[in-house]
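All protein chains but one are shown at their positions in the complex.
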Amino acid sequence: MARMRLRDLGITIGTLPTGPHNAITDVPGVWVGHSTVIHDEPQVVRTGITVIVPREEAIREDFAFAGFHSFNGCGEITGVPWLEESGMLSSPIALTNTNHVGLVRDGLSQYARVKYQGRGFWLSVVAETWDGWLNDPGAYHLTHQHVFEAMAAARSGPVAEGNVGGGTGMICHDFKGGIGTASRLVDSESGQYTVGVLVQTNYGERRQLRVDGVPVGREIGPERVPSPWQQPPLSSSIIVVIATDAPLLPMQCRRLAQRATVGLARCGSVGQNTSGDFFVAFATGNHIPVSAGEPVALKMIPNHHLNPFFEAVPEAVEESILNALTAADTMTGFQGHVAYALPLDELQQVMARYRPRP
Amino acid sequence: MARMRLRDLGITIGTLPTGPHNAITDVPGVWVGHSTVIHDEPQVVRTGITVIVPREEAIREDFAFAGFHSFNGCGEITGVPWLEESGMLSSPIALTNTNHVGLVRDGLSQYARVKYQGRGFWLSVVAETWDGWLNDPGAYHLTHQHVFEAMAAARSGPVAEGNVGGGTGMICHDFKGGIGTASRLVDSESGQYTVGVLVQTNYGERRQLRVDGVPVGREIGPERVPSPWQQPPLSSSIIVVIATDAPLLPMQCRRLAQRATVGLARCGSVGQNTSGDFFVAFATGNHIPVSAGEPVALKMIPNHHLNPFFEAVPEAVEESILNALTAADTMTGFQGHVAYALPLDELQQVMARYRPRP
Amino acid sequence: MARMRLRDLGITIGTLPTGPHNAITDVPGVWVGHSTVIHDEPQVVRTGITVIVPREEAIREDFAFAGFHSFNGCGEITGVPWLEESGMLSSPIALTNTNHVGLVRDGLSQYARVKYQGRGFWLSVVAETWDGWLNDPGAYHLTHQHVFEAMAAARSGPVAEGNVGGGTGMICHDFKGGIGTASRLVDSESGQYTVGVLVQTNYGERRQLRVDGVPVGREIGPERVPSPWQQPPLSSSIIVVIATDAPLLPMQCRRLAQRATVGLARCGSVGQNTSGDFFVAFATGNHIPVSAGEPVALKMIPNHHLNPFFEAVPEAVEESILNALTAADTMTGFQGHVAYALPLDELQQVMARYRPRP
Partner (left out) sequence: MARMRLRDLGITIGTLPTGPHNAITDVPGVWVGHSTVIHDEPQVVRTGITVIVPREEAIREDFAFAGFHSFNGCGEITGVPWLEESGMLSSPIALTNTNHVGLVRDGLSQYARVKYQGRGFWLSVVAETWDGWLNDPGAYHLTHQHVFEAMAAARSGPVAEGNVGGGTGMICHDFKGGIGTASRLVDSESGQYTVGVLVQTNYGERRQLRVDGVPVGREIGPERVPSPWQQPPLSSSIIVVIATDAPLLPMQCRRLAQRATVGLARCGSVGQNTSGDFFVAFATGNHIPVSAGEPVALKMIPNHHLNPFFEAVPEAVEESILNALTAADTMTGFQGHVAYALPLDELQQVMARYRPRP
């Protein structure tokens, strides 16, 4: 059965409508680009970089308000001190593997140096999850050039999911994981907006997985689909990026970021000890010019209009995680390790068995 | 059908075993006391105070490590700055209504003054949720005497749930809410411990309620059981208190507190804007004498042994919330407002309908 | 020698100009009110309440952005969870003694109930310092009526300093402390604004006190002016309230609050273990209507224009602390305890001795 998106299987999450692509790129100006590196010689490489580029790269001179939340801190993410101090995002957000998070971070500033004479991308936000089970962790495959490639590939429209970009070698709930995305249209008293989410999923045990409340992970246990390991390696994580075109202030972005916890909890996570579960939210509804010479005019959605956003984020996070699982195909990698895909027919059967009786 | 606990209905949450009372009092030395105030003259009063007393009141001179997490900050909780700075709890934790949180806080220090000559309970932890729908908010019913009563009533063993103590006038998922409790036995690589939880539930909309993943709130909508209101009042919250006898350090207690989010999310909460969702965790496994004259000897469970605790907290939080709902009976209060109890037979029927087909 | 303000002694702090009253009330719309309670029968009372009222009480329906910073958390301050979650202040800020912080907090909501039918002052910000050396801590003197009195006394213009309001019984650097205030005019690239500060000082040891870098506390040691105690009691704290009319966002207010640390450090504090050193900053330059029905129009001073504010806050904090010391007169209180005033003539002599040689 070909890999597909969750909705193509007849399974929907929540009640809110999606944007046209059901992707983070439904937020105007948000681009996604992947650089995927897969080869077996001279070393087994299954890794890559995914970039989320707000404002079609103008983010470097037209900042967006942003917020951060950590559900569990066993991971690396750069750029957070300034994001929290200033309340702003001023760079793309890049996702990659653990061993290259520094390289990708430095690479973004070199990218700005080459393309913009060093103006911009100073304290870039780059996060990682660990792919050392499928990807040989003993070599350092990525270069600044891969950062340039991911940036060059960034565009709006449909987003490739599963074994692509930073998600290439990732494993989630003991199935093959990777990149997933989804979006929701929010109808608030302050108007209509889009909330988009992109995740890099690499967390969780099989038994914990739930889909719309149904204990799928218990039903499709390792006796049906083998786990990639007897004992999972230490590191396992999820990065969630949330975008919206609503005019939110920094503390409101932070509140959106914290709600990613709810979507993650619905999928079964408890925030295990060695998980790096980092959530970043940015809002493009305000413009903050890098060289503003006077007070900047802004809009703010009142806090008492935020509940529809607080509903949208968990829905989009839950669906993004599940899209990563339904899109990612079985992968064989380093030392012959295999991570099996979530079997879509079995998923449908389990969901049907849990459908309520009339 | 008489009110009862969730397990008495044949519904269990999670996989871990409970303690003997399935209550926070399963943690040795933890007492719970209620002062419940219900009368109709001269004003309609439906309120009270619940105290959770660690170490049988010796907490005032034998501190416990503790941590705090806020899922959403629209509420009041005292004592947190010192709890976070020192990493310790040095007082009982009291729960009451919004208008009396200050009085209860001052009352605890007066209690210590009377009973212990002013030694202890300096910066007490007192939290609130809003009961102004069933309880007349225009009068100030509680006095320091009620604090003394709740303290005098504190004991180990089974804990009264539902319409008692601070939970007396509370409403949850548009059903009658209140106090609930549960516990889990944790089998970690560092030994066996108990995790106990007590909640004061006053949050959430009907449609959001889930029980073990089943959308109970959608199935038992307002057309079957009326909501207490057309438009919910602004304030709605949940306080979660987590206790364990494990030797955890402050940052580990904070991590436990943060996991309450998962249990709350499983029940359907998204952390609405006007909710004050505060989680406090304390660990009695270490002793910190108030007047220690030299370095204090401690034990710490290694972080890599914490995952079983991270499983236990969401389970106990979810079950505590549901125990509050199944224990609380329909209540009529201020201005004739009615909050209906969750109908237990309908709950059982819904759960049966969602049971998987063979 | 009569008590007076620091500048009347010919001592200035920093380089920025002050507002017309050199007080927090120089920020338009900010009122200050004191309720001072001093009597010897039936108990020795030396305490009170000080309120800082933004927007001439309209704060209850026209919120101000605000931020919080704790330098050391051994104290109580209410209202902070919602201030931090929402980024807003929606109440007066009240200062009082430790045992009455709860009463004053509840009293503000009752004040709103009486005056505004319960609309407003829901999660009020009330902070405390400990006056139990001069004020009998064994009785509970203050009532809601004193809250009403302080509110009724609130006005713009010059502010009484020293032994007034919440500062009545306070002790600072082993001299008599209390309430102090100061202001600075800020000339930023985004325009001219006022920064006002009010402090309630109750922290620090004699030897630590510095005035404009000069080690005054070492020069006027206990052999010249006795300390109030052999061994200081445990609790000692400072509350700093910062107001500005600049259009700052919440995270910018938080940054201003954090800079109070610098002013406090200049006076000699190291943030001792039992100190509750809490700093709140609010900015009235934006208006956030409680019932906004659509996105709210705001202005924000760009972060790169903030340095003049970061200079102003430490200057005003340092001068406020010193104004509290030069204004407060010697006081005799509970059990005959005496706290001596900083001797102004000796202060002038010390400052002259440290004046640089030509």
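Per-chain numbering from 1; labels A, B and C assigned in written order.
Criterion: contacts are C-beta pairs under 8 Å (C-beta built on N, C-alpha and C of every residue); 3 or more make two chains touch, one makes a residue touch a chain.
The model shown is predicted, which means the values in this text are computed figures rather than measured ones.
From the set B:V114, B:A152 or B:L298, the residue in touch with the chain omitted from the display is B:L298, counting the whole complex. For the chain left out of this panel, the touching residue among C:R5, C:R210 or C:H337 is C:R210.
Taking the complete complex into account, C:T261 is the one of C:T261, C:N286 or C:T326 that touches the chain left out. Set against the missing chain, the residues A:N22, A:T47 or A:T78 yield one that touches it, A:T78. Of the candidate positions A:N22, A:T36, A:T50 or A:N99, contact with the unshown chain belongs to A:N99. For chain C, the residues touching the absent chain in the complete assembly are 71-72, 210, 212-215, 219, 234, 255, 258-259, 261-262, 265-266, 269-274, 303-304, 306-307, 310-311, 313-314, 353-354, 356-357. Those residues of chain A that touch the chain absent from the view are 70, 72-82, 84-86, 98-107, 109-110, 113, 118, 122-123, 126, 137-138, 140, 235, 276, 278.
Although one chain is not drawn, its touching partners on chain B can still be listed: residues 84-88, 189-191, 247, 249-251, 255, 288, 292-304.
In the analysis below, only the chains that are shown with their structure count from here on.
Taking the mean Cα position of each chain as its centre, A sits at the greatest distance from chain C. At the chain B-chain C interface, residue numbers used by both copies make up over half of all numbers present, so the two copies contact each other through mostly the same positions. Looking at contact counts per chain pair, the maximum sits at B-C. Separating the centre of chain A from that of chain B, both taken as means of CA atoms, is a distance of 34 Å. Touching two or more other chains at once are residues 72 of chain B.
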